[in-house]
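Only one protein chain is missing; all other protein chains are in place.
Just so it is clear, A and B label the chains in written order, and each chain counts residues from 1 on its own.
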Amino acid sequence: MIEIIQLLINGILLGSILALGAVGATMIFGVLRFAHFAHGDFMAIGAYFALTVVTVFNLPVLAALPVAMLLTGGLAILIDQVVYRRIRRVQPVILLIASFATALVLRSFIQMVWGSSNQVYQVGIQLPWRIGPFTLKPDHLLIFAAAAGLVLIVHLFLSRTRMGKAMRAMSDNMDLALVTGIPANRVIMWTWAIGGALAAAAGVFLGMDTRLHPVMGWTLLLPIFAATILGGIGRPYGAILGGLVIGCAMELSTLVIPGAYKPAVAFAIMVATLVFRPQGIIKGNA
Amino acid sequence: MDMAGLSAYAVFFLSLVGIYAIMALGLNMQWGMTGQFNIGIAGFFAVGAYTTAILTSAPAESRVGGFDLPFLVGLAGSVIACIPVAWLVGRITARLRTDYLAIATIGIAEIIRLFFVNESWLSNGTRGIPGIEKPFGLGNNGYLLIIIAFVALAWLLVEIARRSPWGRVLRAIRDNEPATAAAGKDIARFRLQAFITGSCLMALGGGLYAHFVGFVSPEAFRPLYGTFLVWVMLIAGGSGNNLGAMLGALVVWLIWSSTEMIAGLVPTALIGSESAFRVFLIGVLLQIILVSRPQGLLPEKRPPMPGEKR
Partner (left out) sequence: MSLMSAEALYAGYGGVDILRNLHLRVEADEIVVIIGPNGAGKSTAMKAMFGLVPIRSGAVSYRGETITNQPAERMVSRGIAYVPQEANVFPSLSVVENLELGAYVLRGPNGPRMERVFEIFPRLKERRHQQAGVMSGGERQMVAMGRALMVEPTLLMLDEPTAGLSPRLIDETFERIRGINQLGIGVLMVEQNARQALAAADRGYVLATGENRYEDTGPALLANPEVAEMFLGG
């Protein structure tokens, strides 16, 4: 029982990170109609942006977080304007391949600038707190709190602001959004900005929890897509739920199968969703 | 480089072009002809490479196998082992839309990689399997001929398939699935057949590769080497066109190899890592191709439909 609760704590931690990635991925999927394969690498580059801020200005990670989010959001807009925008009107699969190329370009860029070895934000070991039989690192609490805060901000943005509603509308029904006079290009740019910024946050949290590595994001891409599909394409609230479910399932699975196969668990849930309930647990617009 | 060095390099170069050409042909069968978006090429490549490695290498203590079987048996094993894997993948993903299939196939490739990393009893884990010999005591030169023979065979196979009524149905599915279904074709079956055939070609490429380098390890199957280059080749060459796929393999491998020279010219201090810089260049190149010429060097030429005038 104790073990299960400990795993659930880890699962919610991983789930929060996945949720932040999945919210952006699902909005991009919903608004632009393609699976963005560079999303994991947005996470990674965001984490590295924060690393630079941390090392150059000697700031705590959480202070570097907004900078990393801003830079990654801007980078996402830039990539969209330079590459994706030009091929939006061609076949959607061309976009898919282009995003695959973006993933590699970003990853190799990271290797060129920051090197390929593991890095951490803070050297030295953080002493975990022992609460009864459970262990919890102070960083974990920070991650929970910051992730929850971001989710709340996203929720307020989506439910209260004109742009947030326009974004949901475009993901719901693109043609009607155009007919209504919603400016598609502006909404798309906002979508990239938010998707990129949230991915950066997920990457920073992942880096705080583990370490920084050029493929750190790519390895989470599959669970993120799984969360996206489970939650229903274009459904940000579904993506949050999906992220938590996938995170917990991955951690709990270590009770019965070797930990190395955690990604396979995410994959199995995803395939089961696609086969049995393709619209997701919350009905998506796939 | 002297003459001998140059020709040795040419042989090395062409061998890899040949192996990639086979995989590009396999991908063309899936994507170019049928419209199936497989980005799990690395997984099928790995199945092929490991199968022949296990079958043909010398017996080893630390793992199952090392059966010391002949080269051709190993390659046949590669292809045969791929069939159930591809069948399973194809069945699971049969009804998925393009983008979901893409996501599913990276998942499968990742799981195959995890399998070979973790199941040391079979794959020797991250240490990999060494000592995979070239057949008939051949050197690189002789082995190149074998590769060329397999490229010719693969090309013949896919070209016959493309012109056959079967290939026409595949294209019809790709271009207009509802109409094809309405014409009474069992779409799922045709798709599955094309998926398995294409995947087996990828496994064949993996098998040939294993004997070429003499060593397999999970490192060789990162998405880049297995998957990305093959996609660049097919898109650059012209998807749907088998000659284009092979031409793409040659051109892209040429570019890929020359990025090594470019990387050599730029001071390392500026680019950090040479291999990363090469990936960066090839990624940017693909973006440029996609933005400026999405139909590739040799666009698809369709064989006329029966009764259609050209």
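In this text, a residue touches a chain if its C-beta (ideal position, glycine included) is under 8 Å from a C-beta of that chain, and two chains touch if they have at least 3 such contacts.
Keep in mind that this is a model prediction, so the values were computed, not measured.
Engineer: Which visible chains touch the chain that is not shown?
Structural biologist: Spelled out, the missing chain touches these shown chains: A.
Engineer: Write down which of A:G115, A:P128, A:G149 or A:P183 is the residue touching the left-out chain.
Structural biologist: In the complete complex, the chain left out is touched by residue A:P183.
Engineer: Quick one: which of A:H36, A:H213, A:R235 or A:K262 touches the chain that's been left out?
Structural biologist: Of the listed residues, the one touching the omitted chain is A:R235.
Engineer: Using the touch definition up top, pick the residue from A:Q91, A:Q126, A:N173 or A:T210 that touches the left-out chain.
Structural biologist: A:N173
Engineer: If the missing chain were put back, which residues of chain A would it touch?
Structural biologist: On the side of chain A, residues 162, 165-166, 168-169, 172-173, 175-183, 234-235, 283, 285 touch the unshown chain.
Following the convention adopted for this analysis, only the chains that are shown with their structure count from here on.
Engineer: Distance between chain A and chain B based on Cα centroids, please, to the nearest Å.
Structural biologist: The separation of the two C-alpha centroids amounts to 30 Å.
Engineer: Which stretch or stretches of chain B touch chain A in the complex?
Structural biologist: Touching chain A from chain B are residues 37, 39, 92-93, 95-100, 102-104, 106-108, 110-111, 114, 117-118, 223-224, 228, 231-232, 235, 271-273, 275-280, 282-284, 286-287, 290-291, 294.
Engineer: Can you list the chain A residues touching chain B in their complex?
Structural biologist: My answer: residues 34-35, 37, 83, 86-87, 90-94, 96-98, 100-102, 104-105, 107-109, 111-116, 218, 221-222, 225, 229, 258, 260-261, 263-264, 266-267, 270-271, 274-275, 278, 286.
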